Structure formats: C-alpha cells, structure tokens
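Missing here is one protein chain; the remaining ones are kept as they sit in the complex.
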Amino acid sequence: MKYRQLDRILVLEPGKRLVAERTLSADEEYLRDHFPRFPVMPGVMMLEALHQAGVWLVRMDDDFDAALVLLREAKNVRFGDFLGPGETLTVEAEVFKREGTLTTVKAAARKGDRNTVSARLVFESCSSGDPEHLGTDADIHRLAREQFFQLYGDSPVVAAIRRPTDGDTPTMNPSQT
Amino acid sequence: MTLSQDEIFEKVQEALVDALGVDEEETTKEATLVGDLGAESIDFLDIVFKLEKAFGIEIPREELSPEDILTNSQYVQDGVVTPDGMQELKARMPWADLSKFEENPRVQDFGNLLTVGDLCSYVESKVNQ
Partner (left out) sequence: MRWFWVDRFTEFVSGSHAQGIKNVALDEEVLDHYCLGFAMLPPTLIIEGLAQLGGVLVHEVFGFEKRVVLAKVGSVKYHQPAKAGDQLIYRVRLEGVQERGATVTGTSHCEGVLQAEAELMFAFMEDGYLVEGPLFNRGDLRAMLRLMDFFKVAVTADGKPIPTYENL
C-alpha cells in the first residue's frame, strides 16, 4: 500500500482499541510541495493515519463480515501541531459506540505529549454493492485480511489474532476454495 | 432584534456543541470553555464564526480575548494582573464575571475563565443593543 500511514501496530484489542506508530521520513516526495520552505506532514495525511487505524480496528473485530469499512463522517478534526521529518506520531484509535452498521471511533495522534490531530470518525460497514454473482464482497473481505497480516503480521499483537485460514499474501487466486 | 435569555442560551449551546463536539448536557452556564469543554485556540475562531452567523453580530477579537491588556507591562507584574489592569479588564469585558479571577488574578489562569454563561452575557450585550 503506497499510501500506508501506519508503520507498525503496538496495541490491538479488536473492536476496542488500536495503537500504532508513524514516522515521517525526509525523503517522502510530496514534502517538496508541502511546503517548499517548511516540510511538514500534511494535516489530512495525519488524519489519514487516524482513518487507517479506525478501519483496521473495525475490520479486525471477530464478528466483522462486511466487505468494506467506509468513512461516512469526520467531526471536530483539530490540527494541533506540525510533524517534521524524522518525527514520530503515536496514533491511537478507540471505538466509542456502535449503532447498527455504524461505528464511531475517537482517534488522536500525538507527538510527545501534544496532539497533532484529533477527530471523531464514523465508519459504515457495508457491501460493495456489486451484483452477488461477481463475488466482490468475499474477495474484498479476504484481501483486506491478507493485506493486514502482510503489512503488520510481524507485530506480536497482530500475529496473536491471526486465524489458520488467514493468508499473508493478498492474491486473487486464493489457495483455499 | 431582541432575544430572550433562553433563546440566546439555546443558540450559544448549539454553536458550542457544533464547534467542540460536546454533548448539550455538558454546556451548562457554569461550564468553562477551556477547562470543562476542552476548547482549544482554533476552536475559539470557530465559535466566533458560528456566533456571528447565528446572531448576526460582529465579534472583534479583543472583546473576547483581551491579550493586549494581559501582555501589557503596565497592567501585569510577575504574571499577576495589577489593580489598574483589573479595571481595564472590567471596562473591556463588562459582561463577564471576573470576581473569581480577581481573587487571584494570575495571567495564566485567564484562559480558563470564560464560561458558557459569560458567552451568553456577551452575546446579549451585543444583540440587545
């Protein structure tokens, strides 16, 4: 995933809480545009770190069986501080409430003891909407799990939730049928 | 336009719930914006915009944030507001209840002064002019 915003996962309580890290590298290309005289992580990219934390938190819940986790709403997204090259964010997301297919997550990213961004995110667990015979939903669901273990599987907290049926190489030709 | 105190309170509550993401129940008249409701400096900008829109008033920055008084060496000594300074503050913010602050007027505590009720009094003074 090129636009990956979480480097590693430190804490994972599926459906409850996730803590991860993201370090900004000086050679991330877009920094030349943001800004030429003051390279800092764009605010929405920090928000994307919160977003991805929320998505995995919802997806890796034991009961999760929908295909997609789509962001429906973000509220009170406050940017508190900048993140410069070489600096690290600790990203924390917590499930706040569930109402049917909607999950509200409270999330924040911290640099030291300061919040660089905080937000309330509302996710919807849903189908892709494709006709059933295409099998899109089952594919997306499986691929997402495989991607998660591919990206973060070497973290003990992630390895701990892996099921025997979870591959770690997302592929359109699954070995299990 | 003349609005009742209740109407003003309701609209102020709405603006705060929107801007701060707090529940309506939390926005009591005694709740402080910074301490109780978690307002940060960017939120004040948001709150001002929303109040201006809701009430059709203009809110000059120095009326709600008397930074110029709080950073003036004439009015502040060793981080404490002088009696002259207190007079200036009272003149600038006649709608605010500064009695508690006056007991121990440390500049660093000023930010946490403003309550929901103070905001309502301020709006009232602008709206019912």
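Letters A and B mark the chains as written, and numbering starts fresh at 1 in each.
We take it that a contact is a pair of C-beta atoms (placed from the backbone, for glycine too) under 8 Å apart; a residue touches a chain by one contact, two chains touch by 3 or more.
None of these values were measured; they are calculated from a predicted model.
Visitor: Hey, which chain A residues sit against the chain that's not shown?
Guide: The list for chain A reads 1-3, 29-30, 33-38, 42-45, 47-48, 51, 67-68, 70-79, 82, 119, 128, 136, 139-140, 143-144, 146-147, 170.
Visitor: Touching the absent chain: which residues on chain B qualify?
Guide: Interface with the chain not displayed, on the chain B side: 18-19, 42-43, 45-46, 48-49, 52-53, 61.
Assume only the chains that are shown with their structure count from here on.
Visitor: What is the distance, in whole Å, between the centres of chain A and chain B, each centre taken as the mean of its C-alpha atoms?
Guide: Between these chains, centre-to-centre, one finds 38 Å.
Visitor: For a test of understanding, state which residues of chain B touch chain A in their complex under the given definition.
Guide: 19-21, 40, 42-43
Visitor: Which of the residues in chain A end up touching chain B in this complex?
Guide: It is residues 75-76, 78-80, 120 of chain A that touch chain B.
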